[in-house]
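Only one protein chain is missing from this complex, and each of the others stays in its spot.
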Amino acid sequence: MEIPREHLVDMYTTMVKIRYFEERIRAIYFDDKLPAFDIAAGEVPGEMHLAAGQEPVAVGVKPHLRPGDAITATHRPHHVAIAQGLDLKKMAAEIFGKQTGLGQGKGGHMHLFSTEPNFGCSGIIAEGMPVAVGAALAFKKLGKDNVAISFFGEGAANQGAFHESLNLAALWNLPVVFVCEDNAFAISVPKEASTAIADNSDRASAYGMPGVLVADNDPVAVYEVVREAVARARAGDGPSLIEVKTDRLWGHFEGDADAYRSDEFKATMNERDPVTTFGDRLIDEGVLTAEDRDAITEKMHAEVDEAIEFARQSPEPAPEDALLHVFA
Amino acid sequence: MEIPREHLVDMYTTMVKIRYFEERIRAIYFDDKLPAFDIAAGEVPGEMHLAAGQEPVAVGVKPHLRPGDAITATHRPHHVAIAQGLDLKKMAAEIFGKQTGLGQGKGGHMHLFSTEPNFGCSGIIAEGMPVAVGAALAFKKLGKDNVAISFFGEGAANQGAFHESLNLAALWNLPVVFVCEDNAFAISVPKEASTAIADNSDRASAYGMPGVLVADNDPVAVYEVVREAVARARAGDGPSLIEVKTDRLWGHFEGDADAYRSDEFKATMNERDPVTTFGDRLIDEGVLTAEDRDAITEKMHAEVDEAIEFARQSPEPAPEDALLHVFA
Amino acid sequence: MTTMTERKLTTQKAIAEAIAQEMERDETVFVLGEDIGVYGGIFGATEGLLDRFGPERIMDTPISETGFIGAAVGAAVNGMRPIAELMFVDFFGVCMDQIYNNMAKIHYFSGGNIKVPMVLMTAVGGGYSDAGQHSQTLWGTFAHLPGMKVVVPSNAYDAKGLMISAIRDDNPVLYMFHKGVLGLGWMTNNPRATGVVPEEAYTVPIGEASVAREGSDVTVVTVGLSMHRALDAAERLDADGISAEVIDLRSLVPLDREAILESVRKTHRLLVVDEDYRSYGMTGEVITTAVEGAFDYLDAPPARIAIPDVPIPYSRVLEQYVMPDSDKIVAGVKTLLAG
Partner (left out) sequence: MTTMTERKLTTQKAIAEAIAQEMERDETVFVLGEDIGVYGGIFGATEGLLDRFGPERIMDTPISETGFIGAAVGAAVNGMRPIAELMFVDFFGVCMDQIYNNMAKIHYFSGGNIKVPMVLMTAVGGGYSDAGQHSQTLWGTFAHLPGMKVVVPSNAYDAKGLMISAIRDDNPVLYMFHKGVLGLGWMTNNPRATGVVPEEAYTVPIGEASVAREGSDVTVVTVGLSMHRALDAAERLDADGISAEVIDLRSLVPLDREAILESVRKTHRLLVVDEDYRSYGMTGEVITTAVEGAFDYLDAPPARIAIPDVPIPYSRVLEQYVMPDSDKIVAGVKTLLAG
């Protein structure tokens, strides 16, 4: 692999950060909710879709981005948001519903918005896909060489918006990279029960754009494929579709009994945990030493802990501020 | 061509009937509207989308259908409705907004519904596509060997419902034949300004179903391709996608100045008028004599005239009947 | 017509039981939607049904709401009686055409010749910090558009009876269940979400409101989870010597205007409570109904409590600020009586 060492280290570092963030949120999420689970209770209430296992998709994209590049992510946005470099404190504070959050507590974990980095996500499947097309259209009109990256799940690939977005992006030759995070499940529905063909990347031909399958949940593989797609987009050569086979290590949302996936499935998946395997590999390949790894882990944990502490200590919004921000 | 003579004659006969129907509606439509065109005026008010030129698609499908087979058509439905054998009097009466119409005057020309023949259409692009999927699902569940045919324009192929419908039909292996009427325009927007690839039939691969292009506006070519697709569907082997290159001889709707199509385009199109060319060909090939052709024309004109006379003579609905039929 | 037994069920189990009994009775009934199979429905409306009826009749779908709701319409006009589940009503925006322009209008367009006997069931409501795309009720949006019945059960008994009525109805019925009335183990415990439910099949008529609590000083009209809040409020008001009549609309379409008028003519005061957005919605319709039919009986202008025309915010303090609750209802009634 002819990837700059700093990118490898950055990717791993970000993976560690994402994973630890998700772990902490997970623990806090359950803290005040068990044994009688109450979704409305606790410091972090509501639905919580965590991305442990899907770190490679997020970190493999980021090294190719420039300031101003737009990202639209999904209901499962933390890994992408963190990789993209969102202010971790403000992001955590939003998840805690605090005044200091990205949206002053109005959005919550599915609605994280930021202008720089240029990021948005959504609770509606495939809603961000046309938005990415529009961002790319704006870049083209404004003469910017930015690109837009649209993340979406393999479940989203059967939503009408997928079709309309890919057609528009190809038709107008826009700088968009469509990245399908194929974790094989949409909640409980396996891909073979939702998708008439095996690989969404094959759907690219319906729009005359390149479609590439990344068969492993490997940041390096993602890195390489995305490099090409982003370069293509930035050069004005139009959109691409990439599908990455990834793993959702935990339930669809926290509290999901996850009974629809077999123990074997889960065991196999856990064995190939990408944070562990990628860390091991970087050590094997001499990119990192064991000490480096520990130092990274420590540093990332501290950063995440600090962000979460910030969120915790931040004030609640004033109740009547609910009435603000309907209109500018 | 190894097509039963009666099918050839039937197809031609129906084409003549369709064309004359459209001609008569067109004339009546303009009757009370010119010189100061008023869309709300006259015996037949409102929007009027006529299908002159697209007869081959409709008549090439019909010979393969059995009682109970479901058709969903579009905002431009007359040719398909007539080929399918809808009661011409009731259909005409609906277009005239009369009490004796298929919908007692409530639906109008974009909303023709019938149970036997099993027919529906709609004013919303691609709205009928999922309905056809559902009809096919019902057939499968009820153990019937019926099939569903979904007609739609090439413009509709960029609507999200296209994608969802094809995926569902393929996923569930349903007896649906998707027939794309590619008249190269969606109102004023040419296909190359709407569709990222040349042929929608190539989109079939995104769903793992056969996709076939019928490159000529020829009832026999349609007949042959549809025969296979319907047989496949009826045998339980799943859906197909067919795209037929056809011609909309007139404006998108009546009153359309049609300024977005060049004179050359229109001249070329008119030269290959499928009713004329197919009639000539049947005579050339000895299927029909010139006398046969005249007899067919006369008979069809009489039938259409009678239906239109019926519509004209029929009573208006009672105004307060507007309040009926919201609920069964 | 029903034998009351003392068996108690949660609203969620009452819904699943209703569907199961109708599926037993009628082969043409089937269910389709996302995660309704092995998962049993995100809110449990199809719990246990996959095991009982198999994947041909309990069909998991892709995330293609336009596709599968449109397919339900097609199946309904071709001899089936589908029940489609839209997981959260908030998602209606991706499939509204099939709902309001197709499902709801075919019967009319066909001059009554085609029937569309289907149920569209969907979860509504907030109060548990699921933010602005997963917490809406939106019943006003559907009730505004003609051609579909709209029912909103607030308790287990009505949930079963209304579901059976909806399935047997020859019209499209939108069946909206509030997450907070279901009695789900993972939601905040709500004693009003469990009730006596006869084991046998029975119907609750669509279009009839019920007087959930009789009273004489003020009429509180509402629906869904706000019913529970209103009943809580009525108990508290009772302690203050205020007698509130609480009306559960149960159906928004058809709307039982007579029930509203009857109560208002008795109490002379009306408070409408709604977990939907305030403007251009249910509160305006109910108040206008009272004004049209009982103007001279009103001792004070009718009042309303509803979401104050803001998206539902995530943060608990913000969300609680905009949600109707029993405090707001108690205060609203007192203001109304003072006025």
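To keep things simple, chains are lettered A, B and C as they appear, and every chain counts its residues starting from 1.
Heads up, the rule we're going with is that a residue touches a chain if its C-beta (ideal position, glycine included) is under 8 Å from a C-beta of that chain, and two chains touch if they have at least 3 such contacts.
For clarity, every value in this text was computed on a predicted model and none was experimentally measured.
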Under the definition given at the start, what are the shown partners of the omitted chain? A, B, C
Touching the absent chain when the full complex is considered, from C:Ala18, C:Ala143, C:Val223 or C:Val246: C:Ala143
Across C:Ile83, C:Ile99 or C:Val223, the one contacting the chain not displayed is C:Ile99
Which of B:Leu86, B:Val131 or B:Ala156 touches the chain that is not shown? B:Ala156
Can you say which of A:Ala138, A:Met269 or A:Ile283 touches the chain missing from this structure? A:Ala138
Cross-chain touch to the chain not pictured, restricted to B:Lys62, B:Arg76 or B:Lys106, is B:Lys106
What residues on chain A make contact with the chain left out of this view? 70, 72, 101-107, 111, 113-115, 118, 120, 122, 124, 127, 129-139, 141-142, 148, 160-161, 164-165, 167-168, 171, 324-328
Per the touch rule stated above, chain C touches the missing chain via residues 66, 90-101, 104-105, 108-109, 131-133, 140-141, 143-147, 252-253, 255, 276-277, 279-285, 287-288, 291-292, 295, 298, 300-304, 309-311, 313
Touching the hidden chain in the full complex, which residues of chain B are there? Just list them. 36-41, 45-47, 97-98, 101, 103, 105-108, 110-111, 122-126, 155-156, 158-161, 186-189, 193-195, 255, 259-260, 316-323, 326
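Keep this in mind: only the chains that are shown with their structure count from here on.
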Using C-alpha centroids, which chain lies at the maximum separation from chain B? A
CA centroid of chain B to CA centroid of chain C, Å: 40
Using Cα averages as centroids, what's the distance between chain A and chain C in whole Å? 35
How many angstrom lie between the CA centroids of chain A and chain B, rounded to a whole number? 45
Spell out, as numbers or ranges, the residues of chain B touching 2 or more other chains. 160-161, 164, 167, 171
Junction residues of chain C, two or more chains touched: 61-62, 64, 66-67
